[in-house]
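What follows is a set of notes on a single structure, which appears directly below.
Only one protein chain is missing; all other protein chains are in place.
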Amino acid sequence: MTEIILELKKLRKNFGGVVAVDHMDLTVESGSITSMIGPNGAGKTTIFNLITGFLKPSAGNILYRNTDISGMKPHVIARKAIARTFQNVQVFPQMTVLENVMVGRHIRSKSGFIISVLVPPFCRREDKKNRTDAEKWLDYVGLGHESDKTAGSLSLGNQRKLEIARALAMEPKIILLDEPASGLNARETVVMGRLIEKIRKMDITVVLVEHDMELVMDISDQIGVINFGRCIATGNPAEIQSNPEVIAAYLGE
Amino acid sequence: MESGGFTDFLQFIFMGLQRGCIYALVAMGFNIIYSATGVINFAQGEFVVLGGLMMVTLTTGFGLSIVFAFLISTLFVTIIGILMERCTINPVKKPTVLRLIIITIAVSILLKGVAMIIWGKGSHYMRHFSGSDPFVIAGATILPQTLWIIGILGVIVVAFVVFFNLTMTGKSMRACAINRDAACLAGINDRNMVMLSFALSAGIGAVAGIIVTPIIQMDYARGALLGLKGFGVAVVGGLGNSLGAVIAGILVGVLEALSGGYISSHYMDAIALLILLLVLFVRPSGLFGSSEASRLKEF
Amino acid sequence: MRHKDYMGLGILLLVIIFLPFVITNDYYLGVLVFTALNCLTCIGLCLLMGYAGQISLGHAAFYALGAYATGILTAKLGWSSWMAMGTGVIISAGVAFLVGVPSLRLKGHYLAMATLGFGAIIHIVLIAAVNMTGGPSGVVGIPSLHFFGIELNTDTRFFYFSWSTVIIGLLLALNLIHSRVGRGLRAIHGSEDAAGSSGVNTSVYKIKVFMVSAVYASVAGSLYANYVNYIDPGPFDVMHSVLLLTMVAVGGMHTIWGAITGATVLSLLPEFLSSMSDYFESLGLSYQPDYDTLIYGGILLLMMLFLPEGLVDGMNSIRRITSTMFIRARKKLVF
Amino acid sequence: MMINLRRQKEVRAVKRVLWCGFVLMFVFFFSTATLYADSKAYHVGCIFAITGKASWLGEPQKNTVEMLAQKINESGGIDGKKLVLHIEDTQGDNTRAVNAVKKLIKKFNVCAILGPSRSGTSMAAIPVAQAANIPLISCASAEIMLQPIEERGWIFKLAQNDSDAVRKIYDHLVKRGLKKVGVITGTTGFGAAGRDFLIKMAPEYGMEIVADETYAPGDTDMTAQLVKIRNSGAQVIVNWSIVPAQSIIPQNMKQLKMEIPLYQSHGFANIKYAQAAGEAAEGLIFPAARIMAVDTLPKRHPQYALMAEYKSEYESTYKDNVSTFGGHAYDGIHLLSGALEKVGDDPAEIRNYIENARFVGTGGIFCFSPKDHCGLDKTAFELLTVKNGKFVVLEP
Partner (left out) sequence: MLRLVNVNSYFNLVHVLKNLSLHVNKGEIVTLIGANGAGKTTTLRSISSLHPVKGGRIYFNDLDITHLRTEKLVKMGIAQVPEGRQIFWPMTVRDNLELGGYLTFKTDGKKALRAGIDRMYELFPILRERKRQYAGTLSGGEQQMLAIAMALMAKPDLLLLDEPSMGLAPLIVKEIFRVILELREQIGLTVLLVEQNASSALKIADRGYVIETGKIIIEAQASALLENQEVKRAYLGRDKRKMWE
């Protein structure tokens, strides 16, 4: 039996009177690719924000390896090796590509303010290691040759890859990808799909929110369909495609 | 004159009202432009100065009647506001908030320079609008000019309420501030609304300058001081909220007067500021501002 | 630290070493000393604004804290200047912490207002706390700095000393920027959310960088007190904070070099204008100092209208345009 | 790799452009250095707050010195040499003042400096002049500038002493038998210095300070402070300030129906302040240089002729009221032109000359000595009052 890495229990979030997420249950198995799909405004990104600490749940729990992480600050959750990307890519545009990935090494290195200012030898060593590690991850996503460019000058597809490289540099146990293929052309989407499968092979659990159904259907082990903040169906791709409730949610009745 | 606890208190309140109304007027000017552009116009204080100086010139220099001079000065500064928008704000292609702010700082330096060259460096004074014999209320006294200030603030607030709630132009200005895209889709020309906001806030600045000049004597360099106070009041009231500005302005004025009267005149401004900061820390988007609005407009 | 930063530092160092040989007039060195002090403050402010993305309209207050710590402790209590400077740094950092914790939760104009209010309060205290600060009359008789037994009492000496401080400050700031912490800070500016999800403790980092920038301003203030030997509340008002902000924005706040450029240009501009007026008068044209204000405002306005990303970036684009023109011209010549 | 190389090249080019810009600026900036090598003239430096927050002080001073220099040069200069004034603007800012003094000394090689206008800027400028051994004749009033006298050998001042103004006021109070004083001062250097003396010298005259309040230059209403003073049982109010806001005090007093006498400082000596206060100013008393009430001064007074001439010339040239501040500059130029005529332009000689100078000026009858670099005492003041919107000498 595989281990359950992430579990949402009766999760609920309302903004004032508007309920964005309601009674949400979901379990994610370690090493799997789980996708969340659903129409616009269904509450998928809100769930990501709840898991990564940007929002506090109104009710319910988020269990990560059997510890409750709901309501913790984002950086604390990040230190627990939960990485994420953003729907509208959030690279650091003024920094170089390599530096972007090095930010991902933040939780894997220590030097603080005073040490950073004075740069003693061990700090230099740490920095050097960070750099080589970051380069490794850049090569991994296929951006090794772009490392000196500023991140803002990359194409969207490469920015998405960069975001993933930054997340991977954290050496996460679980990575949450928010629409990694949106805005990409067909070829880039295929590459992205391969990259995600490659990540899973490293034994990193992937949770995916995505609109590109070809991609979702191709790579997912489990799909959760969300509508009006509720999970209306879960199952493997074939089950989902033939589920009448899902078809109704998408195509209308 | 008898004096007692309550009389003194009332006296402090009167003083606070007078100061507060002036702050409120300046702050309202900030708010109008902020709503339309998301920018704090650092030249707002200069509008006040220009209004005051123009008024002095027209009344004592040309001997115009107060009403007439009032109108002409306001019109004059309004035109300057429009020119400022057309020449410095409108042409900016990629407006970032910080960039626009520095532009307004530059404009304020320019206007200050112009005022210095035209009106010289001395201070200019004019008579109170209607004499300086005080009215006595429960032992406390209040100057007619203070009543003028309170009255004009009241008139402007009412005019604002009418303008922004009952006229089409006012409503469309509000609409532009609320949702630029939706306003455009209704056929409203957003750029004209920005210009109008500069005109309005320049006009209000001028009025503030005109009514305060009989009390403080206007000189070209006074803008910064008035502007900074007004900015603080606008922020504490909640940026973009004119009612908030009025309440916060009067609150600040009264706080200053009370701390001056009961604690120490040496620190009266500091105490009032400290309280304002505490308010801001408790309510990070001002007394009456919405938290979404403050999140949207960042540097 | 990157190659081009080393190069920049090297050039700056060379310029500074040789400048006093070229400029033998102490007056210009004096002007450049004040330029150095502004540069130092702007480096700190740039770390805060350009790299961490937080605005401060209260930096003159930290400048004042440094200056008054030095002034009061040396002139009134007879401490050594270095001890006083250190104490000023500690006080400024402490005050920055106390102010930063509640303020840095605010954003945009609200943060600007909070820091502005703080600056105004400090200025009022400087005026009102007569027993401690001397009030508007200020603190007199502040001794000059001694550096390994050399009294820094001439303009040349202080020029070298102040610019060395700038270079050290620059070096440390560049170290910081290109370190783990610096990347964290720049990440906050780029996207606070992404920084948080990468494990950067955004709120603590913001407070810390606020403290660092306060320290820069404080050191500059101490040097000011030691150089001028007299302080009063005049130079530390809110308008000075606004001026500092303008310097950083004019230079281009995304690089420290931009901040230094902005600080240098805007510090020299008034002296430059007054030299211009001498020049005009020597030509027999009547020129009033009154026009300086106008020209200053005009130049600032034009810079902001036409070089939106600051002088450094503006120069880059000018260079780009000229180089493409050059290439085109060369192509024409070849064919 | 190619890209990298090109980028590095670009970076280098950027740097080059940047520094070229700097160098160009420096060159232009410094190129005017040797424009004034005219040895056939006397070079005197003037620094005033011509623009900025204290420009109402510096403006009349600048006007006065320009007017006088023109007059002197038109009548053949001093010993046949032209008097060249180098006028710098401090903007009321200490940093600028330091730069300006250095500029005058190092760039223009002036033999003496007149100014600055404000106490703060003077204090900042003093160490520079002192270190360079150039006489600096300040137009500000703070006595602290001259202390300690042995360390301030090159510093002089022309404005009357604040302490003498306090003496003048306290003398009058003693005469009227008033003892309880409410002090209210503006928060500027001028106000603070006055407050200091008012409090320090009170015991000497048997005065009791029952209230001590301040107001900021931008304040619009001081009733809170005045109510506090009223409740303290003060018999008299002394309002010490130099900013326009001081005119609000008499108006607020009238508003509060306070009928105790009001004394102002010599900072009130600006007819506009009295006009702004309107009828509320009637009857208030303040010590001031006689120039403020030259019309009501007896014609036999030794200062009369000189002041009347200055007043009429100034007012006809600049269409503005004459002020004590401009008077300081007038005295300064007279003092310096006298020195230049007698001893030439050696700074040390000028200093020695001034240390022993005695002359009649607008500020009073000066009587410098090595121990006294101000040369004025309380006789320089006349108690004035406001009558029908005009300054007149107070009838004894």
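A, B, C and D label the chains in the order they appear, each numbered from 1.
The definition used in the following text is that a contact is a pair of C-beta atoms (placed from the backbone, for glycine too) under 8 Å apart; a residue touches a chain by one contact, two chains touch by 3 or more.
Note that the structure is predicted; figures quoted are calculated from it, not measured.
Judged over the whole assembly, touch between the missing chain and the shown ones holds for A, B.
When the missing chain is restored to the complex, the residue among A:T2, A:N40, A:T67 or A:T132 that touches it is A:N40. Only one residue from B:T7, B:S172 or B:Q217 touches the chain missing from this view: B:S172. Across B:C87, B:V136, B:A186 or B:L278, the residue that sits in touch with the chain not pictured is B:A186.
Take chain A: the residues that touch the chain left off the picture are 39-41, 154-156, 159, 179, 182-183, 185-186, 211-218, 228, 236-238, 241-242, 246-247, 250-253.
Interface with the hidden chain, as seen from chain B, comprises residues 165, 168, 171-172, 174-175, 178-179, 181-189.
Just so it is clear, only the chains that are shown with their structure count from here on.
Touch-path distance (fewest steps) from chain A to chain B is 2.
If each chain is reduced to the average of its C-alpha atoms, the one that sits nearest the average of all protein C-alpha atoms is C.
Mean C-alpha positions place chain B and chain D at a centre distance of 34 Å.
The centroid of the Cα atoms in chain A and the matching centroid in chain C are 41 Å apart. Centre-to-centre spacing of chain A and chain D amounts to 69 Å, using the average Cα coordinate of each chain. In chain D, the residues that reach two or more other chains under the touch definition are 51, 187, 214. For chain C, the set of residues touching two or more other chains reads 128, 290, 293. Interface of chain D with chain C (complex): residues 8, 11-15, 17-19, 21-22, 25, 28-30, 32-33, 35-36, 50-51, 87-89, 92-96, 98-99, 102-103, 105-107, 119-121, 123-124, 126-127, 131, 142, 144, 187-193, 196, 214. Taken in their complex, chain C has these residues touching chain D: 3-4, 7-8, 11, 15, 23, 25-28, 30-31, 34, 127-128, 130, 135-138, 140, 153, 155, 224, 228-232, 234-235, 257, 261, 264-265, 268, 270-272, 274-275, 278-279, 282, 289-290, 292-293, 312, 315-316, 318-319, 323.
Contact residues of chain A toward chain C in the complex are 52-54, 73-75, 77-79, 83-84, 86, 90-95, 99, 102-107, 109-113, 115-119, 123, 126-127, 130, 163, 166-167, 170.
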